[in-house]
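Here the complex is missing a single protein chain, while all its other protein chains stay put.
Letters A and B name the chains as they come in the text, with residue numbers starting at 1 for each one.
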Amino acid sequence: MKYRLKIHVSLKLGHSDPEGETTARLLRELGYKVENVSVGKVYRVLLEADTTKEAERKAEEMCKRLLANPTKDDYAIVVEETK
Amino acid sequence: MKRADIKICLLRVGGTNCDAETKRSFEALGAKADIVHVNELVKQRNLIEYSALVFPGGFSYGDYVRAGAIWAKWILAKLGKDLEAFVDDGRPILGICNGFQVLVEAGLLPAFEGVSQQPEAALANNVRGYSCRWVYLKHENMDKCVFTWKVPKGMVLRMPIAHGEGRFIFPKEKEKEFLKKLYDNDQLVFRYCNGDGEYAEGGFPENPNGSFHDIAGICNPEGTVFGLMPHPERAFYWWQQPDWTSKKRMQEYGDGKLVFESLIDYLERKG
Partner (left out) sequence: MTQRFFIRRKTRFPLYEINLLGAEDMQLLEVSRELGIGLNLREMEKVQNYFRRKKRTPTDVELQTIGQTWSEHCFHKTFKGKIQFNGKKIDSLFKTYIAKATEKVDPKWCFSVFEDNAGIVSFGKGYGVAIKVETHNHPSAVEPFGGAATGTGGVIRDILGVWADPIACTDVLGFGPLNFDYKKLPAGVNHPKYVYMGVVAGIGNYGNNMGIPTVNGAVCFDESYVGNVVVYCGCVGLLPLGKFRKNAQAGDVIVVAGGRTGLDGIHGVTFASAELTEKSEAVSRPAVQIANPIEEEKLKRAIVEIRDLELASAITDLGGGGLSSAVGETAKKFGCGAEVELDKVPLKYGEMAPWEIYVSESQERMLLTVPRGNLEKVLKIFEREDVEATPIGQLTADNVLILRYERVKVAELDISFLFKPPRTVRIAKYESPEFEEPDFPEPSNLAEVLKLLLSSPNIASKESVVRIYDHEVKGNTVIKPLQGIYAGPNDAAVLKPLSDSWKGIVLSCGINPSYGKIDPYWMAASAIDEAIRNNVAVGGRRIALLDNFTWGNPEKPERLGSLVRACEACYDVATALGTPFISGKDSLYNESPLGPVTPTLLISALGVIPDIRLAVSMETKTSGDIIYVVGETFKELGGSEYYRLRGILGKTVPKVQVVQAKRIFKAVTAAIDAGLVKACHDLSEGGLAVAAAEMCFAGGYGMKLDLRKVPQEASLDRDDFILFSESNSRFLVELSEQGNAEFENLMKGKPFAALGKTTRDRRLRFIGLKGKVVLEASVDELGSMWRKALSSEVQP
C-alpha cells in the first residue's frame, strides 16, 4: 500500500529565525501588517508500507534520523492513504 | 610515525569544494594527503589505512535538509562501523566549515558520552545571513585538542569564515548543562573575539553568525575530533591575509598553519 506523508519541520520556539524575520520585514515593507513570520520545511513523501501505523512509525524514524535536528527542530507528521 | 609516512584522507562528495587548498596545506608541511571520493571509500573500505580523516568545506549534497545533514547520515549508514573503529583507535578527525556541520550532524561532536545517536548541537542559519569575512578567534583549549596543542591558550588567531549556517547552538533547555560539560571536558577550542582578544559576547561582526557563547570550534572529550567554522586553509600563507598590503613585514605564514602543524606534529610524536 502507498501512503502520502506530509512532514512539517519547523524551528522550536525560542530559537531565532533569521529567515522568518527577514521575510516579515519585507512583507511589512510591501504594506502588510505582519506581526511575525516563521519558516519551516514541508517534505512530501510517497511511501510504501503495510499499515497506517507502520507508515507513521517510518515517518517518525525519518525525522529522527535525518529530517529534524532535535536541538532546534520540531516536526509534525500527517499520513494519508492513497487510492 | 615519520612525517613522510603520514597519510591524510580528505573525503569528498558532490558539493565538497575546499579539498584542493586543504590538501595543499598538508602537503606544504610534508604530509601526504589524498582527496578521496566517498564512493571510493565505500568500495575500498580502506579508511583504516589513513592516519587522519578530514571533512573539508563545501556544500555537500547542496546543504539540502540542513547543512551537512545528508552527508552525515549517509556516511553513518555506509561507513558507520569503519568510522567508529577509526574514532575508537584515537585517529584524528577534522571538520572544517561544512565538515564541522557534518561532524555535529553525525553525532561525532560534541559527543559528550561518546558518539551520539542524535545530534546534541546544531549549526543553524546565521542571524545576518551568509557572510564571508575575516574573524578573530581566541584559543580556549588547555591541552587536549590535538589540532591546536601547539597554540598557546589565550592566543588570538585570525582566519576567514564563509558560511550561511554556522550559528552554533545547543538545545535551549540544555544550554547551561552542555556548556559546563564543554568546559569540564576541555572541549572548547575557539571562541569569536575582537582583535584585542575580548570576547565578542554575541556582537556583530566579531561574532559573525550569532553563535551561542561565541563558539567557533569544539573538540570531543578525547581531543581527537575537532570541528570549526573558520577556514584555516585560507589563512595558511602570508599573501592570503586581508591586510598584507598594509604591513611592512608579514610573517611567512598565517595562523591557519598552526592547526595543520599541530596535527602533523601530534601524529609524528604519536608514533
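Observations
Here is the rule we go by: a contact is a pair of C-beta atoms (placed from the backbone, for glycine too) under 8 Å apart; a residue touches a chain by one contact, two chains touch by 3 or more.
A quick note: this is a predicted structure, and the numbers were derived from the prediction, not measured.
Considering the whole complex, the residue from B:S51, B:Q187, B:N220 or B:Q240 that touches the absent chain is B:Q240. Only one residue in the set B:N39, B:Q118 or B:Q251 touches the chain that does not appear here, and it is B:N39.
Touch with the chain that is not drawn comes from one residue among B:Y61, B:F100 or B:F170, which is B:Y61. Residues of chain B in contact with the chain left out of this view: 14-15, 17-18, 20-21, 24, 37, 39-40, 57-59, 61-63, 128-133, 160, 162, 231, 233-234, 236-237, 239-240, 242-243, 245-246.
Everything that follows uses one rule, which is that only the chains that are shown with their structure count from here on.
Centre-to-centre separation between chain A and chain B, using Cα means, comes to 30 Å. Chain B contributes residues 65-66, 69-70, 73, 105, 118-122, 124-129, 169-172, 210 to its touches with chain A in the complex. By the touch rule above, chain A contacts chain B in their complex via residues 12, 14-16, 18-19, 22, 41, 64-67, 69-72.
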